[in-house]
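With one protein chain withheld, the remaining protein chains of the complex are depicted in position.
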Amino acid sequence: MLWGGRFKKELDPAAMRFSSSFGTDYRLLEVDIEGSQAHAEMLHKIGILSGAELKQIHDGLNLIVAKWHDGSWQPKPDDFEDVHSAVEQRLTELIGSVAGKLHTGRSRNDQIATDEKLWIKKACASLKKNQSALQKSLLAISEQHVYTLMPGYTHMQRAQPISVAFHLLAYVEMLERDKMRLDHVMQLADESPLGSGAMAGSTLPLDRDMTSRSLRFSKPTSNALDSVSDRDFFMDLLHACVVGMIHLSRLSEEIILWSSAEWHFVKLSDAWSTGSSMMPQKKNPDMAELIRGKTGRVFGAYIALSSTLKGLPLSYNRDLQEDKDAVFDAYDTYHDSLPIMSEMIGSMEIDAGRFSDELEGDFSLATDLADKLVIKGEPFRNAHRIIGEVVQFAEKFSKKLNEISLKELQSIYPGFESGDLELLSIRNVLERKQTYGSPNPELVRAQIERWKLSIL
Amino acid sequence: MLWGGRFKKELDPAAMRFSSSFGTDYRLLEVDIEGSQAHAEMLHKIGILSGAELKQIHDGLNLIVAKWHDGSWQPKPDDFEDVHSAVEQRLTELIGSVAGKLHTGRSRNDQIATDEKLWIKKACASLKKNQSALQKSLLAISEQHVYTLMPGYTHMQRAQPISVAFHLLAYVEMLERDKMRLDHVMQLADESPLGSGAMAGSTLPLDRDMTSRSLRFSKPTSNALDSVSDRDFFMDLLHACVVGMIHLSRLSEEIILWSSAEWHFVKLSDAWSTGSSMMPQKKNPDMAELIRGKTGRVFGAYIALSSTLKGLPLSYNRDLQEDKDAVFDAYDTYHDSLPIMSEMIGSMEIDAGRFSDELEGDFSLATDLADKLVIKGEPFRNAHRIIGEVVQFAEKFSKKLNEISLKELQSIYPGFESGDLELLSIRNVLERKQTYGSPNPELVRAQIERWKLSIL
Amino acid sequence: MLWGGRFKKELDPAAMRFSSSFGTDYRLLEVDIEGSQAHAEMLHKIGILSGAELKQIHDGLNLIVAKWHDGSWQPKPDDFEDVHSAVEQRLTELIGSVAGKLHTGRSRNDQIATDEKLWIKKACASLKKNQSALQKSLLAISEQHVYTLMPGYTHMQRAQPISVAFHLLAYVEMLERDKMRLDHVMQLADESPLGSGAMAGSTLPLDRDMTSRSLRFSKPTSNALDSVSDRDFFMDLLHACVVGMIHLSRLSEEIILWSSAEWHFVKLSDAWSTGSSMMPQKKNPDMAELIRGKTGRVFGAYIALSSTLKGLPLSYNRDLQEDKDAVFDAYDTYHDSLPIMSEMIGSMEIDAGRFSDELEGDFSLATDLADKLVIKGEPFRNAHRIIGEVVQFAEKFSKKLNEISLKELQSIYPGFESGDLELLSIRNVLERKQTYGSPNPELVRAQIERWKLSIL
Partner (left out) sequence: MLWGGRFKKELDPAAMRFSSSFGTDYRLLEVDIEGSQAHAEMLHKIGILSGAELKQIHDGLNLIVAKWHDGSWQPKPDDFEDVHSAVEQRLTELIGSVAGKLHTGRSRNDQIATDEKLWIKKACASLKKNQSALQKSLLAISEQHVYTLMPGYTHMQRAQPISVAFHLLAYVEMLERDKMRLDHVMQLADESPLGSGAMAGSTLPLDRDMTSRSLRFSKPTSNALDSVSDRDFFMDLLHACVVGMIHLSRLSEEIILWSSAEWHFVKLSDAWSTGSSMMPQKKNPDMAELIRGKTGRVFGAYIALSSTLKGLPLSYNRDLQEDKDAVFDAYDTYHDSLPIMSEMIGSMEIDAGRFSDELEGDFSLATDLADKLVIKGEPFRNAHRIIGEVVQFAEKFSKKLNEISLKELQSIYPGFESGDLELLSIRNVLERKQTYGSPNPELVRAQIERWKLSIL
């Protein structure tokens, strides 16, 4: 243990088991050692460590990482309070009492905050890679389906015809915001807590600029108390995971619907779906269901940490130890869901002709006709009412819109002209759209090209 | 895999890793086998299994449990979809194709629901044991401190003097409600889903009453669709954990405060507190902080499952797989926090004399004096105002209440009599309380006796 | 204000606005007065109030309720701290200083706890009425649709044919559990806190049994500190609302799907759906969407109160004031969603023939055929595999199951007999089910009759 000089009794083994975080924070081992090496170099610079001592520590820490990676050092979770204790004890075994100099001017409080911020940078970078890969999967499909018609929905009701490409590009937009959100996370986390000590800095002349620089932070934090109490950066990351998972859950829901018998719009690959132990005919969109289901656990992680932080007096309290379980779980969930989604959608078959017949003459063409009346000079509200009556007429006689004759139309509104009938056909429905951001194929294609250039 | 007859491609290994629940649901292995044995006996009764087949299956399953317990069978998580698959495949290896008969008339959908309900009964029983143990710890301390004075607080301000016993008995009450809540969980979960199949029952004459009885459920569920979609019982358990942890978090907060330098009211045992890696003098109430901090993760589990269930169409969807991670984590957290709390409070020292001097003449005696004016005939609101002025007077001259003379009192309110001065002393402050549920030592002692008889 | 004797400065108006709860807790006015009347009677019995004073107070309180109901007394939220202050001040205006006696031996701490528990009983009763009404709506539809076929789904994929009645009865089961859950809420809340004072009882001989009885509680609470700190009953009610809303959200999701163009299974009444401001043809299932959406806010209320309670030291803290906003909002949401759901489903048209043709020969009949092979002696796993091959064969040649000839079947598995072909037809698919809880029409009808007798 890294303390105990004053204690007469050993920590109860049950207390040790209950309080050890090593089962979780072992994931910080690499960044912990990175931080220690930066700290050691600085201690050398200010004269606390001799050159020889620095080398011993440096080499010892490198050895620990190496042994950890090749599995020859396998510390047991219940034997250590945390990753810092495990590393320090191992270092002591390796290089003796020199190891005891490493903790000079440092507390586990600033050490853990530093570790977490080092980790978060790598975590964000890795998430962004996965997000970009999913964007690329979406773009690859979109390119094939600029003209593939499908109904656009509002309220789960068919609203207006759109294209598959247009639909999927909505998710590319979401992912782009998700990436920007991570940029903000990193930006807000970009200050080095190292050298804040337990919460009041140090009487030793620690060079915090030096460690900040060598760990590639933009600058050291400005208040030691805040430095060890702050977990905003983890809240920000959790939030980014929450929003990211919401987006994936929406796409998952759609894939589940699209692969239902009722939609029969996409077919998932056998490699990305499962069967039933009882019903031999089943083929289930499990990956999409799981992603949707796992969204809940990310919400849970957000609530877990925010509840933990609420009302906590400054500075460090042991409650904060819980931060890692929440964050790692949410991160893993989101991080791993991204490529699963990429693979699943990349291997699914879209039935490109599924909706073309069905949308021919469909009520979802009504809006364009209303727009036409506006061009003829009708206030939109009148136009809306008139087309409402057209729809009612069609419904009453069980007709599709393109089965209504001009005469019938004119009996509802005399201003209809023969050219207007075109609008009741699905032909050119996409091309008719004129606004930026619409499913007009030309615009959609331009967007795809733009994305392909900007997503690395 | 328990399916696949219709699939042309193997499940992608990444999909397998992402979707396997065996890393979590292995904890259901025992109840899963219990359920399978009940199912097998029933299949025998209705003629699907011969006596010899039943015996093979029964013995095979027993062997699996035994090998699992002694560690000679160690299936790897990523090799199996879930615990059901692992057991069934192992059984097939052991007894051949007879194993394939066990799944007759059963789906993993009703199987998992049955497993979970079997598990929940044991889980509740185990929680109740831990809750009772904590109640007993509280009672043991209370017995020593029926007369130990401490301030009772409202708004974190000293309100009226109470006793330590009285304070701790509040937690005994909470724990009793927590036990009642678990009784309700068990009661609502007490119906057997086994025999519901995938979601529509079976064309085979399964005897659901028989399996329900042999698994000690009160009766079979009445709607197969509901049976496999329902996770109310898990929501109920999570809720019980949430409320239970809220109670523990409140006690934890108090212990943290009481062991601060400002309160210096209790001293934690070295065996249940930790030190600092940087500050040699520190002794920290880590166990209490951790319990308080872990409360957040139980909230998270509740939100995780409720979000997962929201808007899920019937019947089984793979999202439901997530239920176990949330429930097991919350259960473990609450389950393990209880004995930690018992031990921590059982080993702490209470400074029984800490407050006796300080409360002598304290403003927190004011209410009793106001009550006295009521007995003299003053409407309570007047009495409240008068005593408010007494307090203001004392504050102005930096006096404690018992340092005010009768004359001074009478200058504020002529009706004060010499006997009233007694009420400004801490002596007999507890004995003066007359109402049921108050800290009157006689009543408190009676409560303790009552609890000792009722808590087994 | 009900305090202030000791204060030199008035509460800042901004602080008053920020802290007043009267905008919310005015809803407790009636139960507050009920509690005050019980308290007054008890004060009379123990000699604090004369008969004449009791009458004055009693009549004054009655007058306040009357004026409140007829709108002639309209106190403004920002003028009062809370409902207790508003009532007491009004009473003082009406009957003078006698009003000041009413608060004898009582604090707002036990008063509010009593009010809340009185309210919760009425709230639960009202919820149960609405739940029963929804059950009856479901039963009324079910009676018409015992033989109406629809696909049962797992993973949103067609699994096995079921009936609409069977499907809706699943929700009747859920609602029954929801009612039981409320019974538990009431049972756990059934102790009277009145007479607990601020947190330490009283030196006056308050008769707590008497007030408990007259307010129809089963008994007084046993620990005054717990009595004013406890909000378990509100957590329990919130939990009941959470689970209840989850159930409604699932039904909502289904109604939304069923009324989509893809399902075209039900048609909502114009009176319970809305249109689009832009798209004249739209008819949207808004009520179902809103119920589904409002589920989130009930989750939010649960988290709001649990976060507020976490780590709160005993006894009363002002944080607790927040309890009512959360609880009233969740209660209203759930309470009002129930009749909206009843009306919406009661007025929707189900297309009873929608699925009968489509399910004829559908793959979802495969399980029954597998069961048949089991009766022929095949281990279920083999049967599953064989039928999987049958399905694969059908898929390959784009056939429905009932378009496969006996010969073709026998080429896959020689044991098929001509009688087995019947199982590939939808005819009698429900009647074939044998297990309790299955969609067998006879069993379903029996269930409906049982429900009709038990739901009052």
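Each chain carries a letter (A, B and C) given by its place in the written order, and its residues are counted from 1.
Just so it is clear, contacts are C-beta pairs under 8 Å (C-beta built on N, C-alpha and C of every residue); 3 or more make two chains touch, one makes a residue touch a chain.
Please read these numbers as outputs of a predicted model, since none were measured by experiment.
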Option from A:140, A:225 or A:352 whose C-beta touches the chain left out: A:225
Given C:113, C:164 or C:198, the one touching the chain that is not displayed: C:198
Which of B:172, B:266 or B:387 contacts the chain that the document leaves out: B:387
Of C:90, C:250 or C:283, the one touching the omitted chain in the full complex: C:283
Contact partner of the left-out chain, one of A:33, A:120 or A:235: A:235
Contacts of chain A with the absent chain, listed as residue ranges: 2-6, 48, 92, 97-105, 109, 152-156, 159-162, 166-167, 169-174, 177, 180-181, 184, 187-188, 195-206, 208-209, 220-230, 232, 235-236, 239, 242-243, 245-246, 249-250, 252-254, 257, 292, 295-296, 299, 302-303, 306-307, 309-318, 367-368, 371-372, 374-375, 379-382, 384-389, 391-392, 395, 432-440, 447
For chain C, residues in touch with the removed chain: 1-12, 14-15, 18-19, 81, 84, 103, 106-109, 197-198, 269-272, 274-284, 286-287, 289-290, 292-297, 299-308, 317-322, 325-326, 336-337, 339-340, 343
Those residues of chain B which, in the complete complex, touch the missing chain: 151, 153-160, 256-257, 259-263, 275-286, 289, 303, 306-307, 310-311, 363-364, 366-367, 370, 384-385, 387-388, 390-391
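FYI, only the chains that are shown with their structure count from here on.
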Label of the chain whose CA centroid is most distant from the centroid of chain B: A
Whole-Å gap separating chain B and chain C, where each centre is the average of the chain's CA atoms: 23
Rounded Å distance between chain A and chain C, as computed from the means of their C-alpha atoms: 33
Two or more partner chains touched - positions in chain A: 275-284, 286, 289, 303, 306-307
